[in-house]
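Of the protein chains in this complex, all but one are displayed in their positions.
The first chain written gets the first letter, and so on, giving A and B; residue counts start at 1 in each chain.
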Amino acid sequence: MTDGAIAEPLDLVRLSLDERIYVKMRGDRELKGRLHAYDQHMNLVLSDVDETITVVDVNEETFEERIRTVKRSHEMMFVRGDGVILVSPPGRT
Amino acid sequence: MLFYSFFKTLVGQPVVVELKNDLSIAGVLVSVDQFLNIKLDDIRVTDEKRFPHMMSVKNCFIRGSVVRYVQLPSAAVDTALLQDATRRENSAEK
């Protein structure tokens, strides 16, 4: 198979190697980072990662809700595949 | 086996393991097995107030399945080599 062909879902991930991808995680987290490694479990290694955590604050008396995001960054990280919901290749726009 | 081999190259490096329950443990990577269970030495917990039970523990074994992230020192990772290994692994499996 040539390097450019897409025959199965993970081939799309292979084409995203060394590109910035978007990763949606289980729970309240999203990542953007450069992809350096992956396997069939969707374990990943990303660099220059921007992590976004969406936090809901609920006032215990009034039940008013306020949604805010917390940002973190990581120079290099391993992401365990069982927490990954989707991987999105870099936008073509 | 890609990530098992990858982690083996990082033995001796300072890492931060973040668990799915938000506990973050910083320490030196001592060993890893094929389930990606991780052993750390010289550990330090970022939020000791929330996890006081960790104060008397100096080294630990973390079950791979409870890990969310492992933060790594970027200088210890050869990204070009890693990408080559990833390409090899993911075409060899077919």
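What we mean here is this: contacts are C-beta pairs under 8 Å (C-beta built on N, C-alpha and C of every residue); 3 or more make two chains touch, one makes a residue touch a chain.
Just so we're on the same page, contacts and distances are computed from a predicted model.
Of the names listed as "Cullin 3", "DNA primase", "Ras-related protein Rab-7b" or "U6 snRNA-associated Sm-like protein LSm1", the one that matches the UniProt record for the absent chain is "U6 snRNA-associated Sm-like protein LSm1".
Against the chain not displayed here, chain B makes contact via residues 19-21, 25, 30-31, 33-35, 37, 39, 43, 52-63, 65-66.
Chain A meets the missing chain through residues 26-28, 54, 56, 58, 60, 63, 65, 67, 85.
Just so we're on the same page, only the chains that are shown with their structure count from here on.
Per the touch definition, chain B reaches chain A in the complex via residues 2-3, 6-7, 20, 36, 64-65, 67-74, 76-77, 79, 82-83, 85-87, 89-91, 93-94. Across the complex, chain A meets chain B through its residues 1, 3, 10, 14, 17-18, 25, 34, 36-40, 43, 45, 47, 74-80, 82-83.
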